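Shown here: the complex without one of its protein chains, the others still in place.
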Amino acid sequence: MSEKKIRVLIAKPGLDGHDRGAKVVARALRDAGFEVIYTGLRQTPEQIVEAAVSEDVDAVGLSLLSGAHNYLFPRVIELLREQDANGILVFGGGVIPEEDIPGLKQAGVAEVFTPGTPTSETVDFLRAHCGGGE
Amino acid sequence: MRQDFDDLLTKGRAGDKRAVARLISTIEQGGEESRSLLTQLWPHTGQARIFGITGPPGAGKSTLTNALTKCWRASGLRVGIIAVDPTSPFTGGAILGDRVRMGDLTLDKGVFIRSMGTRGQLGGLSPASAGAVHVLDACGYDLILLETVGVGQSEVAVMETADLVLVLNVPGLGDDVQAIKAGILEIGDLFAVNKADRPGADRTANELRAMLELGEEEKRSLPVLLVSASQGTGIEELCAALDTQYQYLDESGELAKRRSLRLRSELLTLVREGIEQHLLQPLLDSPTFQQSLQQFQARKESPYLWAAEFVTQIKIGGSGCELHES
Partner (left out) sequence: MNGKTQWESELVAKALAKSPERRSSFETTSGIPVERLYTPEDYTGSYEDQLGYPGQYPFTRGIQPTMYRGRFWTMRQYAGFATAEESNKRYRYLLDQGQTGLSIAFDLPTQIGYDSDDPMAHGEVGKVGVAIDSLADMEILFQGIPLDKVSSSMTINAPAAVLLAFYIAAAEKQGVPASALKGTIQNDILKEYAARGTYIFPPAPSMRLITNIFEFCSQNVPKWNTISISGYHIREAGSTAAQEIAFTLADGIAYVEAALEAGMDVDDFAGRLSFFFNAHNNLLEEVAKYRAARRLWAKIMKERFHAKKDRSMMLRFHTQTGGSTLTAQQPDNNIVRVAIQTLAAVLGGTQSLHTNSRDEALALPTEDSVRIALRTQQIVAYESGVADTIDPLAGSYYVERMTDELQAAAEEYIAKIDEMGGAVKAVEQGYIQREIAESSYQYQRQVESGDQIVVGVNKFTIEEPPVKGLMHIDASVAENQIKKLQAMKAGRDNVLVRQRLDALRTAAEGDSNLMPLILDCARVYCTEGEICGELRKVFGEYRPMEVL
């Protein structure tokens, strides 16, 4: 009963409406026993961070296919820091060129899952980094 | 540990969402910390109005919650929202998607939204949602909305925490009113038919009224309102009706009665949990219990006599486990 349940917010920042990947990941995380808070399309970084804080999630997953990741991902991390919530892990997925990944990681994105990544990899990653409680 | 909660409570009362979030997480975790937090909260609770919203999937509960909240915000109330979605019994996971339709409220400092899974709350354990309500209450939210799908026992149990329950329905969900489980009709204080712009809304409302009259033993007929949550029509009227209904419950003494019953049931649940944890669990874990099971199965002993002896042992102050050990 007191085993800590991993809570993950899955959000689509920006304007792109392709939520297939986000939905597949959300379902896979649910099936792995996580609690997934799904916020839907067109979320501003401010909305995402506010939701992450209120929901007290362990991680935030950002899915983006429009190419705006270099602006939107770091912005989410910056706002989390402002809220003193940098303990929340941020990971990303979508159409993200390999060459952008080092920069995103430097900005604080814990991991980037590109197309073709099995969802089990995301599950394992979150278990390893958020599991086991505080 | 105690210090921690004081600090978080102070911050929570000042509107710090992160502090409120942390307190609710503590409740969700259960155990000793949760109990100690609830004890600390207790003197500060009992102030908020607690409204429940339930109805079949697709009735538009979140959209309505969104619209009602804006209405209350306009009159300056701080609103806390707890949206409960079912946890999968197979995986223990859940997808909590109510925020999708509450995007407008996210950045409002006077609104706190928390999504919760029902988790494994069958078997008499008190839902964490009740504890979360206490947190919001103690943190000074004037109005607390509990929202959940009206299917399944654990969801109905969530509604027991509310002072007043609004049951939402919608035309065109197959067998209209039938979609609402009888059990939910019984807990409703107020009914609304959403998507009133759709054909069939009036019919659904009339069917509801007819069904309510069938089971009506009270002196007062329950209101059935037509709204359109997405277009914002009928929302102010619904807000007002909720107010009126709440006042009626308050003045008639019904509210006090409900709250007292709720306390009683909360207390009983706590006691039951304690009994299970302290008396039943050691029994289940004891090797003699396993042996006795074999004896019952072989028809060498009677489980009826055994159970009666077990209770007697407890009455005279034992733990029950010493039974048959001598």
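So that you can tell them apart, the chains are marked A and B in the order they are listed, and the count of residues begins at 1 in each.
Methods note: contacts are C-beta pairs under 8 Å (C-beta built on N, C-alpha and C of every residue); 3 or more make two chains touch, one makes a residue touch a chain.
All of these numbers come straight from a predicted model, not from anything done at the bench.
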Subunit B residues that touch the omitted chain in the full complex: 58, 63, 95, 97, 100-101, 103, 172, 230-231
Missing-chain contacts mapped onto subunit A: 14-20, 23-24, 26-28, 30, 38, 40-42, 44, 65-68, 70-72, 75, 95, 97-99, 114-116, 118-120
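Please note the rule applied: only the chains that are shown with their structure count from here on.
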Distance from the mean Cα position of subunit B to that of subunit A, given in whole angstrom: 29
Of all residues in subunit A, those that touch subunit B in their complex: 1-2, 4-5, 26-27, 29-40, 42-43, 46-47, 50-51, 53-56, 83-85
Of subunit B, residues touching subunit A in the complex: 17-18, 20-22, 24-25, 28-31, 87-88, 91-97, 99-100, 103, 106-107, 112-115, 117, 119-120, 125
